[in-house]
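Only one protein chain is missing; all other protein chains are in place.
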Amino acid sequence: MLKDQIRRGRLGAERGCGVSRFLSSMEADRWIAEADVLVDMAHLLMLRRQGIVGEEHARAIMEVLVGLHDDGLPEEIFDDRFEDVHAGIEAYLIDRLGEETGGRIHAGRSRNDEVAACIRIRAREEVLRLMGSVNRLREVLVTLSAGHTATVMPGFTHLQHAQPTTLAHHLLAYEGALARDYARLIMAFARVNESPLGAAAFASTGFPLDRDYTAELLGFDRLVENSMDAVSSRDFLLEVLSACAILSATASRLASDLILWSSSLAGFVTLSDEYCSTSSIMPQKKNPDTLEILRAKSGTAAGSLTAALAIMRGLPMSYNRDLQEATPHLWQGLSAAGDGIPLLAEALATATFHPERMAEEAGKGFSTATGLADLLVQDLGLPFRTAHTIVGKAVRAGKIDLPTLEKAGKESFGISLSGLGLSQEKVQAALDVRSMVDARTVTGGPAPATVKKALRGRKEELKRDRAETVSLEAGLAEARVRLLSEARGLLP
Amino acid sequence: MLKDQIRRGRLGAERGCGVSRFLSSMEADRWIAEADVLVDMAHLLMLRRQGIVGEEHARAIMEVLVGLHDDGLPEEIFDDRFEDVHAGIEAYLIDRLGEETGGRIHAGRSRNDEVAACIRIRAREEVLRLMGSVNRLREVLVTLSAGHTATVMPGFTHLQHAQPTTLAHHLLAYEGALARDYARLIMAFARVNESPLGAAAFASTGFPLDRDYTAELLGFDRLVENSMDAVSSRDFLLEVLSACAILSATASRLASDLILWSSSLAGFVTLSDEYCSTSSIMPQKKNPDTLEILRAKSGTAAGSLTAALAIMRGLPMSYNRDLQEATPHLWQGLSAAGDGIPLLAEALATATFHPERMAEEAGKGFSTATGLADLLVQDLGLPFRTAHTIVGKAVRAGKIDLPTLEKAGKESFGISLSGLGLSQEKVQAALDVRSMVDARTVTGGPAPATVKKALRGRKEELKRDRAETVSLEAGLAEARVRLLSEARGLLP
Amino acid sequence: MLKDQIRRGRLGAERGCGVSRFLSSMEADRWIAEADVLVDMAHLLMLRRQGIVGEEHARAIMEVLVGLHDDGLPEEIFDDRFEDVHAGIEAYLIDRLGEETGGRIHAGRSRNDEVAACIRIRAREEVLRLMGSVNRLREVLVTLSAGHTATVMPGFTHLQHAQPTTLAHHLLAYEGALARDYARLIMAFARVNESPLGAAAFASTGFPLDRDYTAELLGFDRLVENSMDAVSSRDFLLEVLSACAILSATASRLASDLILWSSSLAGFVTLSDEYCSTSSIMPQKKNPDTLEILRAKSGTAAGSLTAALAIMRGLPMSYNRDLQEATPHLWQGLSAAGDGIPLLAEALATATFHPERMAEEAGKGFSTATGLADLLVQDLGLPFRTAHTIVGKAVRAGKIDLPTLEKAGKESFGISLSGLGLSQEKVQAALDVRSMVDARTVTGGPAPATVKKALRGRKEELKRDRAETVSLEAGLAEARVRLLSEARGLLP
Partner (left out) sequence: MLKDQIRRGRLGAERGCGVSRFLSSMEADRWIAEADVLVDMAHLLMLRRQGIVGEEHARAIMEVLVGLHDDGLPEEIFDDRFEDVHAGIEAYLIDRLGEETGGRIHAGRSRNDEVAACIRIRAREEVLRLMGSVNRLREVLVTLSAGHTATVMPGFTHLQHAQPTTLAHHLLAYEGALARDYARLIMAFARVNESPLGAAAFASTGFPLDRDYTAELLGFDRLVENSMDAVSSRDFLLEVLSACAILSATASRLASDLILWSSSLAGFVTLSDEYCSTSSIMPQKKNPDTLEILRAKSGTAAGSLTAALAIMRGLPMSYNRDLQEATPHLWQGLSAAGDGIPLLAEALATATFHPERMAEEAGKGFSTATGLADLLVQDLGLPFRTAHTIVGKAVRAGKIDLPTLEKAGKESFGISLSGLGLSQEKVQAALDVRSMVDARTVTGGPAPATVKKALRGRKEELKRDRAETVSLEAGLAEARVRLLSEARGLLP
């Protein structure tokens, strides 16, 4: 059994396993175990180059580290008698190599800077993966939209039939929101990908470290310069969680729409069985469970952010162990926001839409009444508020036709609409669903031609964003190749 | 490999493992797996008694259930291809007994009522455990207080020296708060320990179930009567999480005090090494990590509550899969609030307090100035506000003695304090720390005799609360014995 | 202009109005201004009885206080140059009576215990009002239910047609939840209605106060005994906010249901115009805005709780100014939860339900398939899982009739259902909506007779709860009469 090497000097009293388990971050540290090996490699390469650890010791340690990288970390490292994976790995090195060699890795650093580096390395990967998922979902929305620019459907406000729109127009609303979610993620990435290494406990160290070198080896874009800031701040974590919570809120709204659309009441879409569950008791049920869980996950994402904010606020400087408790919320929030996005994309891509049902509903609930009010303004020169009132009164009377409108106009304003030139034909034409949609050619509106134009812009932006993501991924991959090559270069 | 029995009728398309994992509650279901076996037993006993499942089938199923209870659930049941542990157990029964027998357990129920029953069973155990922990912590506070009624220390407001008090008085403030935390937990227990069984999907069932019988078998105090309410509501979960978050906030404040008291700046207490960590880089460090993590956990508890509230709000009736996502927050919140309480109790019980350091600080910062102001009112008949101003001016001038006070009285109010009878001796006496504490004999105040009287009341209330907890535990234990005995009674 | 009397002793440097405004709680203190006058009266009566303030001074001060009570507080008291309303009132007393008299009110107390008393006095009123609103809503639900025990409607799970139920059964699910909300509020009331008065800054005082007397005068049920606990704890506030957030979540779910039911897609209910808005642009719109805002308020209630928890956690003892920032969240949370409940009650009471539309939808989506599966178990002796699968396959094939079922039974299990005695008539009968509902006679189920029985129980519990609320209100009213009478008794 590996032995803890850190407590033995200063502290007596062995800890009971209740305390050990309470203190240990081991469970959450599985997220960063692989990153920790990379951080160890980079630190060691630097220690050697700066002459802090000698050639031979460095080679021996690196051999074990490369083994951990290639074969994975053995389970004994994750024993929760260790406070964390850092202690576990150091104990492993000392167990394998003896303290004379293994005891040298921790020169010039603390677990404070080490763990911050590990969290950032794993977090940047997760953020990048999430950016990819978001872009895939955007692609599905764009592709679907391209096929449905003429598919009319009811647009709702307040869950009431409001005005007709098209499926393409509706889906592109989500694509627009997701593009901003993407933008927030890439901004968060910039704040994540900074190196705290070399800050040690918070006051840096007397050893002649080269912080730029470890940062470069690990693919960081720059340093978190001030060493106290480097170990004590977790705003990067809060920013990622914020971006996740907002993205998750966007996704949950799309899920809500799809849940409604796939209900028997609406019948606008049929989801693939793959994304549905049935009931253990009701044999007929086909439930959109994937979407419901995805919707609920946005509550989880909000909770993760809340927890992390509550933990961080009011903490005095510099490092406090409270910071450890913030980290699992990062992983929880990333999972909550991220796990469902690919499923949402595929659920959409494989869904069957029912244009005839949508068309059937599109004109219900006097949904084109606004078009008629507009006509009264444009054709008859009425003030909009007057036109709005007259049409509203007709609806209240239960019928939109010339006589009802005429009556409303007379009673409320002493105006004869037919006298001003309104005919039943014009009323009918104004109330037509498809021509109302076709007339909405204002930038960003639902008219098919307008949506097609918008689609061209969306595709281009998406292409740009995907290229950007790929380039960041490539940068990190290259850095890793370089690091491993330098690490292996040390071996005989 | 066990086979899923629930999807095969209604749904086609196999799910990819991404979807399965996303939908499955298996990981969190480990919390309720044992409870589910008990629920199955009770349901089965009732189905048999009501003639819904025949003797022979019932006996065969019970034999497997007793095996699961006695030997624990095999790992194959927790495969996350199953949506949940309920599906896993049913599949296991069918695998062992064939569908002709194993397929009979689910008559007259749904996973909706089943899972609600399981959550409640586990949650009530956790709440009871937490009540026990809270009482243990109260006991430590009471015991410590009994030994420190005369240990003077500085009381702080705004982290500034305010007035002297005693360690006993300070600790009892926390005991008072914890007594209310206990009261909230037992109230939550009442709402948790109600049976939803028999509600089926939400509309109950056509089978002639006996809900009272299953409730009694499982130790529930009463039914959640309305069957839709029974499966759709999670306010019991939110109430437990609220009680946890508030308790955790109380505990975090005590932790903050202890962290400050154990700092070198204060030096009021030395914690046992067992509850401390050192630094991987700074050899001299002894850090109160247990208390810091405990403090941070209150952020996690708040986050769990937030998440569950965000998930539940706005959900239409009745069951939605979103509810599944609320449950893990219950376990997280219970752990966050509960895991540290026993450690906090023992950290306090094993700590070494330093009365001399506390005494040294007790009189600093003009902390007895209020006593002097009171004297000016009581002895000289000044209005309190006048006395307050005069003493305040002296403090501002940097010195509380007769000449400075005299000057302040004259300049501000044209009063001669010495003329009114104030002497330097009286000033000195009024500023004495110990006599100031001794004079605070108002109910709830820090005077040793007053605290001793308060202690008698606290001990009695604590005794009553402990008896209550023990009685609830005994009630549940008895119900379990009875259930298992009826279950085994069915076997040959 | 009134003058601040508190700073003048100890502190120099006048504050700029930016600082004053930032520090002042004046805006929120409007909630507690009236309570503060009552607290002053009680404190003064006690000071006089204990001989701390002489007869003449006491009478003069009381005269002003009675004036403030009868005429309301003049606006000059709310100047935000004062840190709080307590300072404003004291300045007003001194301005009216001179410091020799007005400067005597604050003997033996601090704003710390004063403000805690004021918050509790106002909060208990708000909690009581909320309890009354909840009971009114329960009454509306019970009354509506009594008229709709036979009104069938579709019950949804996962927003999919699940099983038929009745409107009464559905509404009573909410009544059940609201009864628990009521229970939480009355428990919170118990923790609110405790007196902190006499705790002074946190260490009580050397003046011979009678805490029991002020508590009784102000209608408090008991003391918060420990004086540090009395001024530093805000768990009562957190508990009220929790009860509010949970109640608000319940109410938001009812709002969601009504929003859906009043949509054109469902058409189950028409809300009174009074609770609806129209659109400024779409003349036909009638939107359930009241319900939408009520739904959203549950987010606000959750936010208020989160904020207060985040503020309180980790605070060292005893009083810190941070506590001031927690209080406005109490008022915000109470408003968020409470303002909409009476409107929800009236919106429900005045709504027009459409039984024919509900009936039309009740049988859609194969919603009675479970009844058929039950029949296969009860009549043919099939295991439930087998029956569930056979009916599921028929639904998947698109049709539930004997031939389809027969085919499913043969293909999947080699069983002939007709051979076992199933006929098309039995299938038809099993699928009938009304008889399925009538068969759900299990306790808590939707069968009309069962619901009628449940209604009797609900009415009785509601009656009991209303009586309890009324009795608490009466107790507070009596205490206030007594206090005012003692106060006026002091006047000439």
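Chains here go by letter, A, B and C, matching the order in which they are written, and residues are numbered from 1 within each.
Convention: a residue touches a chain if its C-beta (ideal position, glycine included) is under 8 Å from a C-beta of that chain, and two chains touch if they have at least 3 such contacts.
For clarity, every value in this text was computed on a predicted model and none was experimentally measured.
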Listed residues C:67, C:267 or C:342, member touching the removed chain: C:342
Candidate in contact with the missing chain, chosen from B:279, B:318, B:404 or B:443: B:279
Residue among A:48, A:81 or A:321 that touches the chain left out of view: A:321
Subunit B, residues in touch with the chain not shown (by the definition above): 156-163, 259-260, 263-266, 278-289, 292, 306, 309-310, 313-314, 361, 364-367, 369-370, 372-373, 387-392, 395
In subunit C, positions touching the absent partner: 6-7, 9-16, 18-19, 22-23, 83, 86-87, 90, 106, 109-112, 200-201, 205, 272-287, 289-290, 292-300, 302-312, 320-326, 329, 339-340, 342-343
Touch residues of subunit A, complete complex, unshown partner: 5-6, 8-12, 52, 90, 94, 99-108, 112, 155-159, 162-165, 169-170, 172-177, 180-181, 183-184, 187, 191, 198-199, 201-209, 211-212, 223-230, 232-233, 235-236, 238-239, 242-243, 245-246, 248-250, 252-253, 255-257, 260, 295, 298-299, 302, 305-306, 309-310, 312-321, 370-371, 374, 377-378, 383-386, 388-393, 395-396, 436, 439-440, 442-446, 454, 457
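Convention: only the chains that are shown with their structure count from here on.
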Subunit A and subunit C: spacing of chain centres that average the CA atoms, whole Å: 34
Subunit B-subunit C separation of Cα centroids, rounded to whole Å: 22
Overlap residues in subunit B, where contacts from two or more other chains coincide: 6, 9-12, 90, 106, 112, 201, 205, 295, 298-299, 302, 305-306, 309-310, 312, 320-321
